[in-house]
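Okay, structure first, notes after.
Omission of a single protein chain aside, the complex is shown with its protein chains in their original locations.
This part shows chain A:
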Amino acid sequence: MGPGPAKRTAPEAGEASGGAPAPDGPGAPDGPEGPGPAAAPPGPPAGADPVQDAEPGFEEAPEPPRPRTNTAVALVVTAFGAVGCLGSWSLGPGTPAEPAAGTWPLVVCAVITVLGCVLLGTARRTADTEAFSAASWKILAGIGTMAGFIALIGTIGFEIPSALLAFVWLRFLGGESWRLSAVASVLIVAAFYAVFVGLLSVPIPHLF
């Protein structure tokens, strides 16, 4: 996790500032590595810190350019395009007069590859990536709960996985109290059961 500044944005709101010019100073060194789950201590409970998010997104500070992250992103895009080109070629590139299955994917992948090269060229100047923050462990945990949900739903139905998911999200990702988390997760599952199994009689795997 890089020492980049804590990033707070309201999504999609950044345009209102008219695009503040990014400082051309040295970018904060920031590796492209993913959020390390072990390195981050759990953040303080959400909502307990009103100062953190006091400003709405349209007054956000400009992000410093992160050349290393940008380069890595550009390389991934270029590599993806190149691999896609190979895959499309193997489908049969065809000719303009007689397009084959691979013609269109080949065109698209070629464009992606070129765009990746353009990104590579502008990697030092762009400043539209967000740093992974101390709270990024939550994302991995969140995806983990969903993976668990998928793994369990086929065998033991949706009730227990749903309750577990809701509890983890409330207690650990949301910072709610133990009691509220326990009660709310049971209530949520009960409501889901009533709606999906009772009212809509959806054939979702369920225990009871």
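Operating definition for what follows: a residue touches a chain if its C-beta (ideal position, glycine included) is under 8 Å from a C-beta of that chain, and two chains touch if they have at least 3 such contacts; residues count from 1.
What we mean here is this: contacts and distances are computed from a predicted model.
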item: Among "Putative tricarboxylic transport membrane protein", "Xanthine dehydrogenase family protein subunit M", "Cytochrome c oxidase cbb3-type subunit I" or "Molybdopterin synthase sulfur carrier subunit", UniProt-listed name of the chain not shown; value: "Putative tricarboxylic transport membrane protein"
item: Touching the absent chain when the full complex is considered, from A:Leu75, A:Ala127 or A:Val186; value: A:Ala127
item: Residue in contact with the excluded chain [from A:Ile143, A:Ile156 or A:Ala190]; value: A:Ile143
item: Touch list for chain A against the chain that is not drawn; value: 8-16, 18-19, 21-22, 24, 46-47, 49-50, 52-54, 56-58, 69, 73, 77, 81, 84, 87, 91-92, 95-105, 108-109, 111-112, 115-116, 118-119, 122, 125-130, 132-133, 135-136, 138-139, 142-143, 146-147, 149-150, 153-154, 158, 162, 165-166, 169-170, 173-176, 184-185, 188, 192, 196, 200, 202-204
